[in-house]
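Here the complex is missing one protein chain, while the rest keep their positions.
To keep things simple, chains are lettered A and B as they appear, and every chain counts its residues starting from 1.
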Amino acid sequence: MTEAMVATSASGTLAPRRRFMLLRRLATHRSFQIGFAVVLLLALAAVFAPLLSGLDPSAMKVRARFKPPSQAYLFGTDMFGRDIFTRVLYGARVSLWVGLVVACVSGFLGAVIGILAAQFRALDALVMRLMDALMSFPAILLALGITAALGPRMESVIIALSVAYVPAGVRIVRASALVVRELDYVQAARIAGASQLRIMLRHILPNSVGPLLVHMSFVFAYSILAEAALSFLGVGVQPPTSSWGNIIAEGRDYATQAWWVMLFPGLGISLAALGLNLLGDGLRDVLDPRLKGVG
Amino acid sequence: MTALVSVQDLTVQFRTDRGWITAIEDVSFDIAEGDCLGMVGESGSGKSVTALSMLRLHAKGSSRIVSGRIVHAGQDLLQDEEAELRRIRGRDIAMVFQDPMSSLNPVLTICDQISETLRLHQGLSRPQARLRAIELLDLVRIPDARRRVDEYPHRLSGGMRQRVMIAIAIACRPRLLIADEPTTALDVTIQAQVLELLRELRAELGMAVLLISHDLGVIAEFARRVIVMYAGRIVEEAPVGTLFRAPRHPYTEGLMAAVPALDAGPNDEPLRLQAIPGRIPDPSEPIAGCRFGPRCRHTQASCHAAAPALVSIADGHRLRCTPRSGGSA
Partner (left out) sequence: MADTPLVEVRDLDMAFPVGRAGGRPVMMQVLKQLSFDIAPGETLGLVGESGSGKSTIGRILVGLLEPTAGSVKLFGRDITGADRKSNLAAVRSRLQFVFQDPQAALNPRMRVGESIAEPLDIAGGQHDRQARIRELLEMVGLPKDSAERFPHEFSGGQRQRIVIARALALKPDFVVCDEPVSALDVSMQAQIVNLLQDLQARLGLGYLFIAHDLAVVRAVAQRVAVMYAGSLVEVAPRAALYRNPQHPYTQALLDAVPRPDPDRIRRPVIGGEVPSLLDPPPGCRFHTRCPHAMPRCRVEVPLLRQTGPGHFTACHLTTQP
């Protein structure tokens, strides 16, 4: 047996494979379980809205105005006799869709800009000043300005909120990327002659997005709240399309008469935000590097 | 004579994703007054866990003490109230850690950090504590102590910081100083200085020292007695001369053979290190019988059948190896 073969047999065995550790840990995390269940429930409700309620959200029935919650009208009716339950279900579609798209778009842009900024010093200074400028505006004000300029529609809201939340994403990714690019395995790739693009895509990106994913779940929640605020103010989704925000707006004048008009969309917003926060907490706990216990 | 500290049958477990795993098992040893004990082992051997357990420094939620006692001054430290332990930590038993960079608080001056333990245990006033702190810095041979005492940790080099750590540890004249890899992060020449300091302090203050290290050379030059740990268990304990001249446990032998020799052999032969095959077992790995078995060249049937017990084979020499301690097959 040659010397080399002694070394060969000597490295020892590997532990048996435990696949999908991350997913398993996520699945057993209490906060994540609850958050995920809530969000899933809301999403399913939104998707299957027509099945859950056979009614038309815009159908007005003058005879059925201001009916309190009952068996026929689960959440009651509004000043036009429209079924609030149906309107809330269809409103969920809008809110969740806006939240999802904003989270994805701002996350994607944040990742791209963040990694580029971390990689190229010259770009970095410019980008960070730009982000600082954007961040100096409160997100709602910024969104107000943009929707005012683009005209009040769901698409404007999405664009506006995406822009408003990009800087935070950039910061998070840039911070991680700056650390990762100094690590030995990136140096190893440089030594082997890897191009900047390869380093950014294969090494820096996959190892910098953990915190971003957590952040995105919170952006999802913020967007739902922001969209509701914008629609409430009248610069977001316009009636008759229902969004949780504009249902509340419509119900404001009748708060004492028909409290259910404001309550149920409000509950929807709270539930969605809560669920997403719990989900985000779970993600953060699982993705954060944990201290190994045994010394 | 009663030991200063007597660790008896200590078993500690940690919580991980895979459930509770045993970090150390059935660890028993005594430290006498003025003793100089070395504890040597590689990663996963449990030496740091043992040290931290002696002062019950592990987090409550993720670790638990399954069994054992740590007897000091007639009391079991593991059963004591937290308040009682706080009195002992720093005053009777003190500890120095490995990484001087993170052991000192960066926003407090040296004076504040040394004074903290003095004012806590001895009730000194601020001016009194400051004077004593300067004395202590002199004691650990930090030049220009009067000026240095007001500096922040980042202005000091690694070697200096470690001396400050030692000063904090000996401030209240503890009976036992536990030093967990105190020189591992330091340069060789600085390491020699710090070890010499520890030797001198031990002589001057008459305190016992438990020195933990993975470096056999450090242990050989410092300790009077040595405990060898592997995979959470004590595998051998002997006076230092015996251990290095005539080790009995195959792991100890393997370790000695794997350390590259610095002093030349007679012919300056090309050197080939004797590696121990395999790797250190993961604590959660179930191994039947002796935990060193899979890597040992001298196993017999009895080794895999049952875990060997730690037996005394000579005066002051204990061994956990069935074939070599005259154990029956």
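Keep this in mind: a residue touches a chain if its C-beta (ideal position, glycine included) is under 8 Å from a C-beta of that chain, and two chains touch if they have at least 3 such contacts.
Model, not experiment: these values are computed from the prediction.
Here the missing chain is touched by one residue of A:K67, A:R87 or A:H203, and it is A:H203. In the complete complex, the hidden chain is touched by one of B:R15, B:H214 or B:H304, namely B:H214. Of the candidate positions B:A83, B:V107 or B:L273, contact with the hidden chain is made by B:L273.
Touching residues on subunit B toward the chain that is not drawn are 42-43, 157-160, 187-193, 195-196, 214-222, 240-241, 244, 254-256, 258-264, 268, 271-277, 279-280.
In the full complex, subunit A touches the omitted chain through residues 3-4, 6-15, 17, 183-185, 187-195, 198, 202-203, 206-207.
In this text, only the chains that are shown with their structure count from here on.
One inter-chain figure worth recording: subunit A and subunit B are separated by 49 Å, centre to centre, where each centre is the mean of the chain's CA atoms.
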